[in-house]
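Missing here: one protein chain of the complex. Every other protein chain is in place.
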Amino acid sequence: MSLLSVENLVVRHGLLQAVRGVSFTIERGETLALVGANGAGKTTLLRAIAGAHHPAAGRVLLSGADLSNVPSHRRVGMGIALVPEGRKLFVQMTVEENLLLGKTAGRPGDWSVDKVLEMFPNLKPRRHAKTGHLSGGEQQATAIGRALMSNPDVLLLDEVSLGLSPLIVDRVYAALQGLIASGTTIILVEQDLNRALAVSDRVICMLEGRVALEGPSKAVSREDVTKAYFGLHRKSPGSVPA
Amino acid sequence: MSAVSTSPVIERGTATSRIAAIAVAVIIALLAVAPHFLSAGAVDRITALFIYVILAAMWNALAGFGGLVSVGQQVFFGLGAYFAIRLADAGINPFLALFTSGIIVGAVSWPLSLFMLRLRNGEFAIGMWVIAALTHLLVNLDRLVQGETGTSLISLNVYDAGARRAAIYWLALASMTALLAILFGLLRGSTGAAIRAIRDNEDAAASVGVRVTGTKRLLFVLAAFGIGIAGALWLATSITFQPKTYFNVQWTAYMIFMVLVGGIGTFEGAILGALVFFLIETWFGGIGVWYLVGLGATAVLFSLFLPRGLWGTIEERFGLRLLPVGYRVRFPAAADGDAMPSPPQATPYREKA
Partner (left out) sequence: MSNQIIQGILLGGYYALIACGLSFMFSVMRIINLAHGSLAVFAAFALWWLAARFHISPFVGLLIVLPLMAAIGWVLQRFLLERSARGGALLPILTTFGLAIVIDNLLFEQFGADTRSLAPYIGSLSYDSWEWPGSIYVGKLAVIMFASAVILLGGLQLFLTHTRLGRSIRATSEDPDTAGLVGVDARRANAIAASIAMVTVGLAGAFLGMRSTFDPYAGAPQLLFAFEAAVIGGAGSLWGTLIGGIVLALAQTLGAQVHPQGFLIGGHVAFLIVLFIRLSTSGLGLRGLQRLPTRKPT
């Protein structure tokens, strides 16, 4: 059985349909990259999986269990953790307090504050600093650490490299590589196509709320993805978005 | 309702609204001649109804259109009565004093608004209550008022009781009509567009250059003026002035009840609410404390389950609009079905404010 499956998911923001019937599955230990232009619906999709948006139709299954009526905080307890777009740290609280909050769901596992600080040594001296005062890289590390603290089965990462210098991004990805190697299941939204393809087993490209392309990262070419990204993969030229 | 009959309503009104405009004119005419046919008691009751309509319309102007919920509006009610007493004591004709008092209340509210309008939501609400409590205490210090003993508008007693009753009735009717017309005119004019923008989304309105504070201030002063007039009229009907009665938070409770039940943020709703309140008071006012429990409970239930009130709900269900203060925009069914995000119509303030 797939670890996570999404079936015909439809998510609206008011009258706007941001996700329009998306389906895919992900196996344990797999890394899935989710790419797509701005506004394609990636964030909405991840947030719906995490339980922050209620789908208008379709469902999300975790190890076969329907999550439709499970609120976000209980999904954390079932093993889904999201590193949200824009990090969304509790800025009035310290790094340590943010990390400890990740433990709220109480899932067993070996992530601890010390282990996170081990993984992100740059956080060590900032342990008791309010996260509002951190640099972007430190904030991102805290956000990832906070999600890891819940010992998730599936880690959802939404644009973890956004706003970071290339050097810091390398560092963050080095840390992620460790996670991937250790068998953590990951869905990752990434704007940098090369990075996305390099790190993942499989890639999904979204276009206007739909899956425009799906395939193994090794097998799809950059051109295919780029075409799907801009909607050029469709037959009729009339459907090219402006 | 001069605004209705003289301004061009046609291009914005519906057939219903044109009939409504005529009906309004007829109703006002009928009300104007009514004292000739009604008993003294009935005239007094209807005078009270006019005052309730003023109170409801003014509180609605502030909360429903300006997004400013105040639980201290009794301050203007009390001041309206107090200034009338003071002016009459200074030798001004008591009827003139009633109107002048309203103007003074409006004038006083202006500097107050500079200060209070910087508070948000609940802070503004209770802040106004503090103002009311303080004003009450200060009025009590006035020798003329003699603390809670109070005083009377004695100079009104020189008039014959029947003539006085009718005069107050007409004054109340005229005040109500004029205040509703002012509000109606405001809502239809360019200020109205600003008001609706603020009601729908204050921050967005500010970002596109709507003068948010100026508009709110206008509503604040108008509400103060109207409620001041109402207080002065109430004084005229009851003659006696006891600060405790006039500065009672109960007045605001009534206003909130009327507007919540009628339909917050709708012009007609406040009037409907006043009518409902008037009937409830007439039927159940005598049963004492359970009546007040009922009012409070009804307010709670409406705020929880029918926050648009009676009129708002009717409007939503049937698309009915008697006195159109806004433009009606219909969205054709979008070809793509889900592609076009059509903005919701006339969103009540509470959804986004």
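Letters A and B mark the chains in the order given here, with residues in each chain numbered from 1 onward.
In this section, contacts are C-beta pairs under 8 Å (C-beta built on N, C-alpha and C of every residue); 3 or more make two chains touch, one makes a residue touch a chain.
Keep in mind it's a predicted model, so treat the numbers as computed, not measured.
Looking at B:A32, B:I92, B:A133 or B:A193, the residue that reaches the missing chain in the full complex is B:A133. The missing chain, though absent from the display, is touched by one residue of B:I92, B:I239 or B:A299; that residue is B:A299. Per the touch definition above, the residue from A:A37, A:L101 or A:M119 contacting the chain not shown is A:L101.
Mapped onto chain A, contacts with the missing chain fall at residues 50-52, 71-74, 76-77, 81-82, 84, 88, 90-94, 97, 100-106, 128-130, 133, 146-147, 150.
Residues 63, 67, 69, 71, 115, 118-123, 125-127, 129-131, 133-134, 137-138, 140-141, 147, 249, 253, 256, 260, 289-290, 292-293, 295-300, 303-304, 307, 349-353 of chain B touch the missing chain (whole complex, contact as defined above).
In the analysis below, only the chains that are shown with their structure count from here on.
Chain A and chain B, compared by their mean Cα positions, are separated by 52 Å.
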